[in-house]
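A protein chain is absent from this complex, but the other protein chains hold their places.
The first chain written gets the first letter, and so on, giving A, B and C; residue counts start at 1 in each chain.
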Amino acid sequence: MVECGRHLNIELLTLTELESVSGEAGNFTATLKQKPRYVDMDKCVGCGLCAEKCPKKVTDEYNVGLAKRKAIYVRYSQTVPLKYAIDADNCIYFKKGTCKACEKHCPSGAINLEDQGRDLTLQVGAVVLATGFQPFDPKKANNLYGYGHLPSVVTSLEFERILSASGPFGGHLIRPADKAEPKKIAWLQCVGSRDTKPGTHSYCSGVCCMYAIKQAVIAKEHAPDLETTIFFMDMRTYGKDFERFYQNAQHKSGVRFIRSRVHSLLMPDPESKQLQISYVDEGGELKKEFFDLAVLSIGLEAPEAFRSLADKLGVELDRHGFADATSFAPVATSRPGIYVCGAAAGPKDIPYSVMEASAAAGAAASELSDQRFALVKKKTYPPERDVAQEPPRIGVFICNCGTNIGGIIRVPEVAEYARRLPHVTHVEENLYTCSQDTQDKMSEIIAEKGLNRVVVAACSPRTHEPLFQETMNNASLNKYLFEMANIRNQDSWVHAHNPDIATRKAKDLVRMAVTKSALLSPLNEAELPVTQAALVVGGGVAGMTSALNLARQGFPVHLVEQGDVLGGAARRLLHTYKGEDVGRFVEALAQEVQADPKVTVHLNTSLTEVQGFVGNFQTQVSSDGASQVIEHGVAVLATGAKEYRPQEYLYGENPAVVTQLELDELLRSKDKRLDEAENIAFIQCVGSRDDHHPYCSKVCCTHSVHAALLLKRRRPEAQVVVLYRDLRTYGPREDLYQAAREEGVLFARYSLEAKPVVTSRDGGLALAFTDPILGRPLSLELDLLVLAAAIESHQDQKLAQMFRVPLDGDGWFLEAHQKLRPVDFANDGIFLCGMAHYPKPLEESIAQAQAAAARAATVLSKGSIKVSGLISRIAPELCSGCQICVNVCSFGAIGMDQGQGVAVVNEALCKGCGACAAACPSEAPMLMGFNNRQIYAQIKSALAVG
Amino acid sequence: MYRLVPSVCSYCGTGCGVLFEVLDGQLLKTLPLKTHPVNQGKLCIKGWNLHEFVNSRMRLQSPLLKVNGRFHDVTWNRALQFTAEKLKGIIEKYGPDSVGVLVSAKITNEENYLLQKFARAVVGTNNVDHCARL
Amino acid sequence: MKDKVRDWLETGKVDLFLGYKQVDGHPLPHAFSKENLAELGELIVSPARYALEKLATEILAIKPALKIGILGRDCNQRAVNVLTVHQQISPGQIQILEVNCCPSPLRKHAACSTLQPQTYGAVKLELGVDNNMSVAQMDQFDQESLYSRWMYEFQKCLKCYGCRDICPVCFCKECSLENNDLVATGGLPPEVPLFHLIRAVHMAGRCVDCGLCEEACPVDIPLRLLYRKVNGIVKDLFGYETGGSHEQPPFSLLGESTPPEAEPHSKAV
Partner (left out) sequence: MTKKRMTFLKELLPFIGLGGRLRLEWISSAEAQKFVKVVTEFTEQIRNLGPNPLAKTYGDSLDSLDLAPAPSEATGSGCGCGCSKAAAGA
């Protein structure tokens, strides 16, 4: 958020609504309406005095009504931009005409009660809708669970805030109604989802199973004796590492899982506020149990306002009110040039939302590539002064931050103290050091006094360091000659009631900063040129999509495929779950890729060696013994996955046993076996969610349900049975499951302990399983058995090693961050998409491929990369070549100089994390800007008094 | 090519046993002589670094004589002759007790013995001292 | 033993063999080579231990093409493993001829060659730490007593750096103990307790418990006990047996061998 708010080329328009979009893709005119904030964003410094003085308390929607805020407020403490706003609907001044407490107390004169809204018109090339979802309101649909009148019922969103350390109870796990600590909590799944009652939704919300498990596990961490129970229908932990999390919750954390849909909640005893839950267990027995708190796992729905926005924009919605998109263009709406991402296009979790966000950016960028950089702003600075030969001349600027610091810390006393510190040449007190006029003055003082180091004692470097560093640059000083002491967040806020202690601590902090700053040296930001070409490894749908997107953004792409044809695993698929023809799509995509002049396709080619780093890779590929070197700036790994060849259920022994992909072949070729088959069964989780592959293969439930439905429709008289463990038709796929049941496909559950048994009988096939509802063994004669075989990774250690990227325990490539950076690797310049990341349906692969292209384009679009000055350097004369640093570097940035036998840092790969500096027994690595000398000096300085 | 040479530490009068590591004629390191009755495998910081002054580039390679305020390399003969003349002159002028002999830890016990003998028998003074005695 | 060394030298399995030879009544390390096979008659095992692997490593640093054999027992083998882990030697550069170099039938089970426990004076037993104690016995003391006992030991330090200089697994070009930013140099006793704690921390996953440091210590600081504790922690927390293999110690590995109670990954959906 902070990055977004600070970006030079992102203009934040808060309190603004989109009214209309006219024109066409590439040339839209958007009209917007901005509501008044009543606070001047340029003047507000976010000190919070106004909210402190505001007399009006308002229900806090961020804490889902569990806490209060003021009528002048920020939504939460990390809000971007950190500027206050007046909620006119609740403000006393706007209701009664008097008060103005905020105006009176604001130290920077930022309150503007005359503020008017304004209309805006923007010329844009593309529009991205990322309007999100609204949580389902459990009061709808007859409010079976008594939410709102039973005090012990909360929604999952409320529970999230209860657990949060920044929440209304400071992370203390209590029941909001009476602040009692619950001993037993129940989660009720599918509230508002997978339901047919009016007001509810037929689709699966896709995220609630995971968040309920997470909440149960975290709740148990808060209170180890807590009993947690989750009532569910199917446990849908289909994402990467989700199944493992489920298993750990069950077996390590001790969360209880009960497969039962709870009908209703009762509270027989208002005194104890305990809830009675009646449920039928898997054995068919009716049970009653009491709980202190029930959490409703509410689903996701399209916001009410989204329908009217979609109407205004002419964007079509699906039957559930989400933006409609095809599987082949998952972030494109029905109106060209308008894209959608995140939950606006259907319920989804964080990683997929993040992927789609990048995908939408990538899709938009590929249409607008000719206008790239047209509106970009850039900054220029005067040349840097060489201070290497000068003794330190330190300037100390101490901020009052209005009264935030000055009201508590005796700033003049601190300033006086600072003046006596060694090397300090100039000390200045400011009301607001961050204000523009102070910045200008600071530049002047630096020049006038010949300062060569600057210390600002104010707030957090996290928010303000870049601003001051810019001032350093403007004053011809290297920005790394700057140091900050946080005397607000770490001092005046903490010791607000003890000015003496606060003042003393401020002196300590200033002394430490001054000590360090004397040892600062100017650092270089090396500029490395970028080879503006991409390498895409893998010619499946993900690889092709990525390659094509990058080519359309104007970059040459090398697409390397080890097989002799493009298309990958998707060539064997028949339909998407929405019924779209995959074969035709893949064919068209492959032709497009081959026809694109910017894409060089290398078939029958494999990688043999990768050298270099972001912006400057040299990859050797070989094809039929001939090898060549490709120079590229980025790489996208899209090597896909494969179908597991089952060892079980007579696969390979009896011709009537086929895998899902083989069934697609039969369907495609209209095999006559399908016309004759009377009894068809599907077995799910063959090789998934077991010892063999502990994860869920994600795509097979939908595939089987879809195929079963097709087979049933072809021959309604045939018997089609699906044997499953948890049916995971997540999101809108649930509708297929619903239809399949309605149209007579039979579903029966089996457990890992009692797997179905398949035997050959007189050349035919027999299937025996235990029906969990009847509790009796059943046997079927089969004509066709379809195995939902797991998706397996290629376990491509070789490729991983070449690019120095990690594989996880199951052999999938491991992304930089599972939630927030789902297409990046920790190593810059290498990106990931498709099934090489994890099994996923086609539309998710395509979205991820577009996302990878978008992320790759962020590197390629630059002519050069600036490396931060904060990197590690290894002093060769101190290095004994033990390679500890090589081992602990997560970025593969350290290599060995074989001739010298010493370690060498690659500046382009180094992130300045300091792991090497901490690990080295000889202090050979020096983390620039935080080197050991500076840190030790700072520590000694901290200890020097007291 | 690689040898370990036992010796006695020359720093002080304790007489600790040391072991020099010698590789291709170059003194590599000093180790304590484990079985030596004096130091029983232990050394002080000076002993541990005994090899350093041997290889030090700061070490004087020949006697120096100060002429007109500057040091010049001279032969041993010239140096000894100069010293002897000066000492003789001083003793003649001020008597033997005007000379003191300060002996060094960086030479052997035997050399130290000789020096005190030189002081007492040749010069005729009892002004003898040694840095390890301080 | 002599035949084996002869065989090693003759077949070129090793170019140099470090054993012991009696010189002027002292058993001293001696380099045997193909050129002086006749000397092999004088090869002995010595009751006094020298870190032959350290000598070999020093030679290899200058002449990396050599192959060197040494007489050795368990602790030498562990040290060779540690030196290999830290890339100071390559596997196979040092060959160990396993012998009973401390003349004791208890070799396999003995803590070290000094089989007779040393006895210490009353003052040390009262104020300091008895070098013969075990980690478990130390745990009996309360915090205050532990602190004052260790400080008693540390402040005796003469800063001879003997513990480091004799250590077979101390190979750093630049030693933290001589880094002025880390510990003030020039004073005596060296910064108490930082000096010894820095060394203790650096010994984690590295100390092979050969006991040479304690043998070399002029003031009987129970260094071995301290490093035993350090390596005990490494073993308890990370299951790492120092010197037991060519595996990287936990502090040289990113992530993988985390403590048992590692943080669960947060799974915000």
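We adopt the following convention: a contact is a pair of C-beta atoms (placed from the backbone, for glycine too) under 8 Å apart; a residue touches a chain by one contact, two chains touch by 3 or more.
Model, not experiment: these values are computed from the prediction.
Enquirer: Omitted chain: which shown chains does it touch?
Expert: By the stated touch criterion, the chain not on view contacts A, C.
Enquirer: Taking the full complex into account, find the residue in C:N36, C:S134 or C:S148 that is in contact with the omitted chain.
Expert: Of the candidates C:N36, C:S134 or C:S148, C:S148 is in touch with the missing chain.
Enquirer: Among A:Y417, A:F825 or A:Y838, which one is in touch with the chain left out?
Expert: Answer from the full complex: A:Y417 touches the omitted chain.
Enquirer: Just checking the interface: what residues of chain C touch the absent partner chain?
Expert: Spelled out for chain C, the touching residues are 135, 138-139, 141, 143-152, 155-156, 184, 188-189, 191-193, 197, 200-201, 204, 226, 229-230, 233-234, 236-238, 250-251, 254-255, 257-259, 262-263.
Enquirer: Could you pull out which residues of chain A are in touch with the chain that's been left out?
Expert: 76-78, 164-166, 170-171, 417, 420-422, 462, 504, 507, 511, 515, 888, 915, 918-919, 937, 940-941, 943-946
The criterion applied here is as follows: only the chains that are shown with their structure count from here on.
Enquirer: When the centre of a chain is set as the mean of its C-alpha atoms, what distance in Å lies between chain B and chain C?
Expert: A distance of 35 Å separates the two centres.
Enquirer: Once you find the CA centre of chain A and the CA centre of chain C, what distance in Å lies between them?
Expert: 48
Enquirer: Give every residue of chain A touching chain C within the complex, in rising order.
Expert: 207, 210-211, 213-214, 217, 221, 241-242, 245, 248, 349-350, 818-819, 877-884, 887-890, 915, 919, 921-924, 932-933, 936-937
Enquirer: Which of the residues in chain C end up touching chain A in this complex?
Expert: 86-88, 171-176, 179, 181-182, 202, 248, 251-254, 264-269
Enquirer: How about chain C: which of its residues touch chain B in the complex?
Expert: Touching chain B: residues 16, 23-31, 33, 48-50, 55, 58-59, 62, 158-162, 165-166, 215-218 of chain C.
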